[in-house]
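All protein chains but one are shown in place.
All chains are identified by letter, namely A and B, in their written order; residue positions are counted from 1 within each chain.
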Amino acid sequence: MADVLKDLTATSPCAGLLPVTIGGLTLSEAVQLPMTLMAPFKGQEAALSHALEAAHGMSFPAPNRATGKAGARAVWFGRAQALLIGPVPDPALAAHAALTDLSDGWAVVRLEGERAEDVLARLVPVDVRIRVFKRGHTARTELKHMMASVTRVGTKSFQIMVFRSFAATLVHDLKTAMEGLAARG
Amino acid sequence: MRIACPLCGARDRREFTYRGAALPVPALDAGAEAWSVHVHLRENPAGPLEELWQHELGCGAWLKVRRDTVTHAMLGVVLAEDAGLAARDGEGPA
């Protein structure tokens, strides 16, 4: 039986690494919110979407899209899955989908600034320019050999996610791209 | 090279992992002969070939890609789950 009185302290994935500002661009760690992977069971996609709408006010996102808004968002996260960011999932969702807590599994950063698109163009093989990748668009892609999720959350801002253990490399790669861009003038 | 993932759209080759020819999967009880043929005897055609690729660094979907091995032209991509390659217990290989 426990003799520990003190609670364990929490450390964020990018602790000590962020924020940084380089050449008008800011990279910061997102506020840690509950994150739950929702993977609908067979034939449950529509039912899940309804339950999600009822409980959290957003539909299950189509491929390459995010629904909801800052603080309560559902980001398409690959084949037959989406990541609920913000709300603790309503237990009713469990009838329709495998729900898996991933609140600690991913490092989540936010890149903001006039040339955020140009930074990402140096890191991901996906066109993220606003003419094709608008607010609410998301992509599962590769970022310097890492599995990544990139979502446009504003006209000049992106949410970028990689597995938590890659946080230092993610910050390093983003900083390098930001520095190179800033130095071009 | 780019592959048009049915879920994500056209993506650079670096996001995909190659497995090999997209063949019907023998049933688990199909026997050593059928499995040996499945694993070891592969055609290597100069021309159209159906292959399995996984969009590993993207959405994770396995894809059946029809590709010309001479010109590298992409002739069609479908989700492997819809491609009818599945094993059905009690049945031999196609």
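Heads up, the rule we're going with is that a contact is a pair of C-beta atoms (placed from the backbone, for glycine too) under 8 Å apart; a residue touches a chain by one contact, two chains touch by 3 or more.
As a convention for this text, contacts and distances are computed from a predicted model.
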| item | value |
| --- | --- |
| Protein that the absent chain corresponds to, by UniProt name, given "Sarcosine oxidase subunit alpha", "SGNH hydrolase-type esterase domain-containing protein", "ABC transporter permease" or "LLM class flavin-dependent oxidoreductase" | "Sarcosine oxidase subunit alpha" |
| Which displayed chains the hidden chain touches across the whole complex | A, B |
| Omitted-chain contact residue, chosen from A:39, A:55 or A:72 | A:39 |
| Which of A:65, A:137 or A:164 contacts the chain that the document leaves out | A:164 |
| Hidden partner interface residues of subunit B, rising order | 1-3, 10, 12, 17, 19, 25, 28-32, 35-36, 38-39, 52, 54, 56, 60-62, 71-74, 79-81, 83, 85-87 |
| Contact set of subunit A toward the excluded chain (per top definition) | 1-4, 6-13, 32, 37, 39, 41-42, 79-81, 97-98, 100-106, 121-122, 124-127, 129, 131-132, 144-146, 163-169, 173, 176-177, 179-180, 182-185 |
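Heads up, the rule we're going with is that only the chains that are shown with their structure count from here on.
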| item | value |
| --- | --- |
| For subunit A paired with subunit B, centre-to-centre distance based on mean C-alpha positions, whole Å | 30 |
| Of subunit A, residues touching subunit B in the complex | 63-64, 78-79, 125-126, 139-142, 147 |
| Complex contacts: residues of subunit B adjacent to subunit A | 7-9, 11-12, 14-15, 55, 57-61, 79 |
